[in-house]
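Missing here: one protein chain of the complex. Every other protein chain is in place.
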Amino acid sequence: MEKRGTSSSTVLNFIAGWAAVILLIFPIIWMFLTSFKTEIDALSPEASLIFQPTLDNYRTVLARSNYLTFALNSVYTSVAATLLALLVGFPAAYSMAFLPTAKTRQTLLWILSTKMMPPVGVLVPIYILYRDMGLIDSHLGLILLFMFANLPIVVWMLYSFFRDIPRDILEAARIDGAGLWEEFRYVLIPLSGPALASTALLSIILCWNEAFWSINLTTTKAATLAAFIATYSAPQGLFWAKLSAAAVLAIAPVLVMGWIGQRHLVRGLTFGAVK
Amino acid sequence: MNSTSSAVQHGIAQMESSTRAESIGPKTYLVAPSVAVLLVWITVPTVMTFWFSFQHYNLVNTAGREFIGFANYLYFFSSSSLTIAALNSIYVVLGVIAITVCLGIGLVLLLDRDFTGARIARVLAISPFFVMPTVAALIWKNLLLDPVNGLLATVLGLVGLPAVDWFGTFPMFSIIVIIAWQWIGFSTLILLTALQSLDHELKEAAAMDGAGAFATFRFIVLPHLARPIGIIVMIETIFLLSVFAEIFVTTSGGPGLASTNLSFLIYVQALLRFDVGLASTGGVISIILANVVAYFLAKTVSRSLEI
Amino acid sequence: MIAAVGLAALALSPAFAEEITIATVNNQDMVIMQEHSSVWEQKTGNTINWLVLEENVLRQRVTTDISTNGGQFDIITIGSYEAPIWGKNGWLLPVEDLGTQYDYADIFETVRKGLSVDGKIFALPFYAESSMTYYRRDLFEKAGISMPNQPTYSQVAEFAAKIHDPDNKVYGICLRGKPGSGENMVPIMTSVNTHGGKWFDMTWNPQINGEAWHKAVNLYVDLLNKYGPPGVTSNGYNETRALFASGNCGMWIDATVAAGYLFDPAESKVADTVAFTKAPVADVPNGAALQWAWALAIPKSSIKTEVAKSFMAWATSKEYIREVGEKKGWILIPPGTRKSTYDLAEYQKVAPFANFVKDAILSADPTNPSKDPVPYTGITYASIPEYQSIGTEVGQQIAAALTGQQTVAQALAAGQAFTEKTMEQSGYLKK
Partner (left out) sequence: MTAVNIEGLNKHFGAIHTLKNINLHVEEGEFVALVGPSGCGKSTLLRIIAGLESSDGGSIRIGVRDVTQLPSKQRDIAMVFQSYALYPHMTVAENLGFCLRMQKRPDGEIRSKIVEAARILHLETLLDRRPKELSGGQRQRVAMGRAIVRDPQVFLFDEPLSNLDAKLRVIMRTEIKEVQQRLKTTTIYVTHDQIEAMTMADRIVIMDKGEIVQVDTPMELYRRPRNTFVAGFIGSPQMNFIDAKPDGKGGVALSQHLTFQPDSDVFLKAGEFVVGIRPEDLLLDEEDGLRAKVTLVEPTGAQTYIHACTEDGNSLVTIENGDRRLRIGDQIRLKPIIRHLHLFDRASGERLTVA
């Protein structure tokens, strides 16, 4: 058994733990370093760790496209889609968790199975529908798609949170004279604060990282950071440093958000099965 | 004891009542918005996809669409690409799950211990999960695995090993590694939380019973992780069946069909050949497969998770 | 100050103040166009929304939109392959009426013809390219060999063997290997053509199983397996260019447009040692060098055609080329489209490859790409809608042969079978 507190084992734990983590996130570290190199340095092994840092790549990337527009579109669409998904998913999760029927489990799995469908299979129908509704390259169009895509996850996460909330409390509220809205407003929503936060966080991350629909359904007005990075996926010439800079810009916001919110994320992702 | 048994009784009462719809109090109609939204989202494009799958419909050919019955289906089932792609889809799911679970367990065993900065290390370890799949694939393809100037080639060169053409020689393996890297963050997150909830008294009790480190792991830790592993299996299956970006960025499904999964097969039909008819056929087939998988998940994993 | 300029612009053309959307490729020439277009915006008061994407992604995006009449774009960037087909489909607006100021006659005829159907031009060339052989003078000198004016493929193999030095990460030859109708099929087709092969005979029978294909593809696979860099099946044009620019290739047969960057010290480690010559030949000169143009076109679905035309007239004009030369550097001007470009002394001074590229473009004849007459035009493609599909499939098969998953014979047989099936399905061939 491990002996907690022994200094030699603590040192060993320190080395092993940090070595493993650094190895795991090395691609991110390396990308970060590369983004500050010149294109020539990015290719030379000699300049791996010791190099003259430069901000040129960031300047180039920022000059070439309006990063802020892409970033704002990412924020706007992922937040709006998440709110919408919560709005639609919340009552559904409530009803399935607190008033389950014999079909509930089936319904849930069906909802989840819609996530397994490859989006590319329905691209052309969606494109045609969106064209007719004027939704191509609109925030609304992207928000709706993101909402559809994340609704299953949102419903599932909320459902599993709700299952941990004793029904007694809701019944008590009902007896105390709360109607459905008051039950939500004063009891369920305050109680599921962490649940809503973690669900929202995961949903935002998934929307943020969604590439297929962003690239195929946006042109300029609603294009997100996923579309932004698509410009750098194979630019001309030496491009590793510029690619790294663009990649850092694209993932930084959500990475920081993830770091801050990860504690809340667990309960949501695990569907309440891990305490 | 008394309270436990009455709690059980109460639970039974709740279960009984919970399996029936109530006429008093909130109704199940609340589920309607979600189901309706998803039904529309699923049904409308699916019906269109279904309709297109019986047509000869090529975007770049204006000769017009015509109804051709099951010809698209015959094409799909007669070519070996469907089998290969379906197998590759399964390889991705199995491979990534195997790697993320095994390495994830190893990693959390290290991270669960006390050391300076352990909390920061734990947060950092989850980072790959937040990285956009396109970005992850681009970084791995160029900066790391590039056989000429990539970091790995340089490192191998230093120890005198020849460069390896990862995407040409081991396409599926390389793709699985990239995807697994992203999802290790996820499995770590869940396994770590589970492990930290493991009662230390339990480990101490095992130690008093004379269990060694391995026995403790085998008989105490591993059973405790069974449920979180079940969750990892389920979630990853759901997400990995439609993996696309990583393949698109790295191998374009090749060489040959070596790294084409169902998603990518449909992509090739839809956006490289612009053959909407065939792509729709692939879409229909994959919808059916998704439901089969969902059925099996329902039978196995989700049951054991009591979801 | 800025406000004043803006007001002046508005005052000049009040009726025109519109917003147009342009989809283009992320090639450097287009990136420069994007940067430089603020000049046009200020002059006309219009604004531009840019969609800049990688070539493959752009193609799928633009094709989806135009074929479903999505109406997202006012100007799209397309290539020699799409322009005539889409023009014929009625998806594009003819652009013959840009006024007397626009010098149509200055455009190279072969390029103009490639973008026209039945004498009507549907897209205006932004830059055009042929192919040539890049090589490293220093490596050739060290090996004691010299590059002839036009090497043969067997000479290429011979040279590659001599300069191949994998221990120092110098590979004899680099070629595109990434599967795709616009990727690995480009170097393969130029080689097939000069070996006497073709896509189809005059009655649209696929010829992929023919002897010339076997020779050319075997050569391609051999060259790359013996003297190529590792990981070649992941290398498209961009990756290969990066490899050459970072000094890892002894030779590279590819588009002439790369020259501008390979000679640029900021972008290339080998700027001072790179040299070039004609694309290699084998049995016949036909189709040994590619011809391709990136061009701007207006989709039928655009409702701002007047503004779009105004932009196109500006971006493909002589004046634009001159302005870019003056502002951004003469080596960076879009090449290959206009005779007047090659009369510019400034350009000739900085671009040693200028005349060479012009000759290559002029000598390549897409209407006569092979030894025998063919029913299609195009050197690295065949001008039928089905080619996207065929090129993709054959490219995949050959990539699989390159990694040793199957033999070249198997790859070609599979490609042939697929192409026959496709051509039957599309009604070119009777079943």
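Read from first to last, the chains carry the letters A, B and C; within each, the first residue is number 1.
As a working rule, contacts are C-beta pairs under 8 Å (C-beta built on N, C-alpha and C of every residue); 3 or more make two chains touch, one makes a residue touch a chain.
Please read these numbers as outputs of a predicted model, since none were measured by experiment.
K.L.:
Touching the absent chain in the whole complex: find that residue among A:L12, A:L129 or A:A173.
P.N.:
A:A173
K.L.:
Quick one: which of A:L142, A:V187 or A:I229 touches the chain that's been left out?
P.N.:
Reading the full complex, the residue touching the unseen chain is A:V187.
K.L.:
Where does subunit A touch the missing chain, residue by residue?
P.N.:
That gives, for subunit A, the contact residues 166, 168-169, 171-179, 182, 186-187, 190-191, 193.
Definition applied: only the chains that are shown with their structure count from here on.
K.L.:
A-B versus B-C: which has more C-beta pairs touching?
P.N.:
A-B
K.L.:
On a C-alpha centroid basis, what's the spacing between subunit B and subunit C, in Å?
P.N.:
38
K.L.:
List, in ascending order, every residue of subunit B touching at least 2 other chains.
P.N.:
Counting only residues that touch two or more other chains, subunit B contributes 59, 149, 271.
K.L.:
Of all the residues in subunit A, which ones touch at least 2 other chains?
P.N.:
43, 123-124, 128, 230, 232-233, 240
K.L.:
Note which residues of subunit C are touching subunit B in the complex, please.
P.N.:
The touching residues are 60, 63-64, 67-68, 85, 89-90, 169, 171, 177-181, 229-234, 243, 246, 248, 385-386, 388-389, 392-393, 396-397, 399-400, 402-403, 405-406, 425-427.
K.L.:
List the residues on subunit B that touch subunit C in their complex, please.
P.N.:
56, 58-63, 141, 146-149, 153, 163-169, 250-258, 268, 271-275
K.L.:
Give the list of subunit C residues in touch with subunit A in this complex.
P.N.:
21, 23, 26-28, 31, 34-35, 49-55, 57, 60-61, 64-65, 68-73, 236, 238-239, 241-242, 245-246, 261, 267-269
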